[in-house]
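A quick write-up on the structure given underneath.
In this view, the complex is presented without one of its protein chains, the others remaining in place.
Moving on to chain A:
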Amino acid sequence: MIKSGLTHIGQYFIMLKEMFSKMTKWKVMKVLIFKEIDDLIIGSLGIVSFLSFFVGGVVAIQTALNLTNPLIPKYLIGFATRQSVILEFAPTFISIIMAGKMGSFITSSIGTMRVTEQIDALEVMGVSSLNYLVFPKLVAVMLYPFVIGISMFLGIVGGWFGGVMGNFVSSEQFIIGLQDSFTPFHVTYAFIKTFLFGFLLATIPSYFGYYMKGGALEVGKASTTSFVWTSVAIILTNYILTSLLLSN
């Protein structure tokens, strides 16, 4: 099992190296990158917006319901919403959800190409299939922090909506809470995490799709495995980065 795990890790790093070999013509690559931006980034905005708004609202309501002590100021609802959304919900949990949505799309699309010999066709023609298939995805996910930026904004708007519309906190108090003890580095930390999570979201599912063997059933299995390992990698990276960047 350890040997198999190490083999996968080694093969993953070889894939990363080979992804940069035999670059595809820029004229073709440009089109591929725009297609991936459309599929992976623009195509994720709807679900990310929906989730962020409503989870932000739920965070605000839950915080309000748990603030039973009258001595605790109401503006803490805004403060807690901001901290939860910016530090963890938007970068980490949206990335876990994206490991399911974006990751399974990547694994199944590359896996299907493997099963139907489309990858062999690329190789026989002399095209570097890894560069052609994975590199544009990697470039596209460089815009992933943009998705998370929108998630942060909508999460906070959702929190305001849930808190104010539910009469748990006034709009002014919520905004005071948002501004209270604001540490700009927390946003930087969130975007550093997001950048790395984007890298994992593009490459781990690509790995499981590219190296899969078998037929349609195995494509499904590869998608599930890819989701599990992308999530594990995101959670571990989150732990390491939090320890490195936020611990004094």
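General observations
Following the convention adopted for this analysis, a residue touches a chain if its C-beta (ideal position, glycine included) is under 8 Å from a C-beta of that chain, and two chains touch if they have at least 3 such contacts; residues count from 1.
Keep in mind that, in the parts below, contacts and distances are computed from a predicted model.
Per the UniProt record, the absent chain's protein name among "Serine/threonine-protein kinase RsbT", "NADH-quinone oxidoreductase subunit K", "glycine oxidase" or "ABC transporter ATP-binding protein" is "ABC transporter ATP-binding protein".
Of the listed residues A:V127, A:M142, A:V228 or A:L241, the one in contact with the hidden chain in the full complex is A:V127.
Only one of the listed residues, A:V28, A:I72 or A:A216, touches the absent chain: A:V28. Residues touching the missing chain, restricted to chain A, are 22, 24-25, 27-28, 35, 112-113, 116-118, 120-121, 123-127 (touch as defined at the top).
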